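The complex appears here without one of its protein chains, the remainder shown in place.
Now for chain A:
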Amino acid sequence: MKYIKEFRDGKLAQKLALAIRQEADPGRRYHLMEFCGGHTHAIFRYGVQDLVPQNVEYVHGPGCPVCVLPVRRLDDAVELALKTNVILTTYGDMMRVPGTKQKSLIRAKAEGADIRMVYSTQDALRIARENPQRQVVFFAIGFETTTPPTAVAILQAKAEGLKNFSVFCNHVLTPPAIAHIVNAPAEPGEAPVKIDGFLGPSHVSSVIGCTPYEPAARDFRKPVVIAGFEPLDVMQSTLMLIRQINEGRHEVENQYTRVVTREGNRKAQKLVDEVLELRRTFEWRGLGYVADSALKIRETFAAFDAEERFALSPKESREVKSCECPAILRGVKKPTECKLFGTVCTPDNPMGACMVSSEGACAAYWSYGRNREAVAAAKGAAA
């Protein structure tokens, strides 16, 4: 597969690993937060952590849209599906995420709600066209990568005069989350997260470009290297970050130049701006309320806003007790430090979003890393 296979080459990975070992200063520790779940999975799936020296540590970030969606918004979607006669359309990732009292969309579907998985907003529009007598709601989640397709769907619905289509908008923004992670005070009883630099979002950046990260890099003196999702991309970006840290620089650099340009996708940005505007504040699982960190539908498109069309009741939403998802999303805990991990919480029976999503840190540890420490200990004992 062109543009994939060559960026997974094992020999080149060994050479990059050698370069990283030579340039990493053994006298210091490098805490590198990979923002995206896509990076976390590349690191685990290809064993990148074992190719870099022990003083280079990957800290897993909150870049998993399913994971950061607060339970309240999921409960809203469940209520919408169960208590109204709508067809709720959603990306498959959301189906199994447990809400309050472990009520997920898939359970709501089993109880009779009309919930349909879609691959694309185009499928949601098609369902609306085919069911003119029913209201069809698209449960929109995701970062800047996934936002433009939502904007296109709303514009298309307006152009076609579709009266039965609306969007429950939960789109969030990455640069405010990065700033929040380095800037927010630690939770009571928690040590502050240590971060020396960021592996910056890949496909998000293909849309927004490189400049939105510049204020955070400058103000918090943390280097950002926009990194592709293939293992060699992660390794080259690690090397670029180590160089910046060694030289005391804190710039935004772009490793993923085959896809990301400095200005990003202007057309996509324009379409998003036409339909959506900043929310003053939005709740993230793990991070709490973050100012200017999400998007809502503009007044001129209010007819397509599910929050305007349907009255949702205020609710007492609650996470599963002792699920460490919030601390894991802040980078202060690892999945293996959660007492539910691998015991009651597994991909077959997930207690938290980080185990459900294919981008979640717990899913990555479960799939590729749950025996890593035991294997390392056994090797150590044998040596």
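The criterion applied here is as follows: a residue touches a chain if its C-beta (ideal position, glycine included) is under 8 Å from a C-beta of that chain, and two chains touch if they have at least 3 such contacts; residues count from 1.
To be clear about the criterion, contacts and distances are computed from a predicted model.
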Absent chain [UniProt protein name; select from "Hydrogenase maturation factor HypC", "FIST C-terminal domain-containing protein", "Sn-glycerol-3-phosphate transport system permease protein UgpE" or "Cysteine desulfurase"]: "Hydrogenase maturation factor HypC"
Which residue of A:22, A:183, A:211 or A:367 touches the chain not shown here: A:22
Contact residue for the chain not shown (choose from A:65, A:175, A:197 or A:286): A:65
Which of A:201, A:223, A:331 or A:369 contacts the chain that the document leaves out: A:201
Residue numbers in chain A that touch the chain omitted from display: 1-4, 6-7, 12, 14-16, 18-19, 21-22, 26, 36-38, 53, 63-66, 91, 93, 119-123, 141-143, 145-146, 148-149, 152, 201-204, 206-207, 229, 232-233, 236, 239, 255, 257-259, 265-268, 271, 357-359
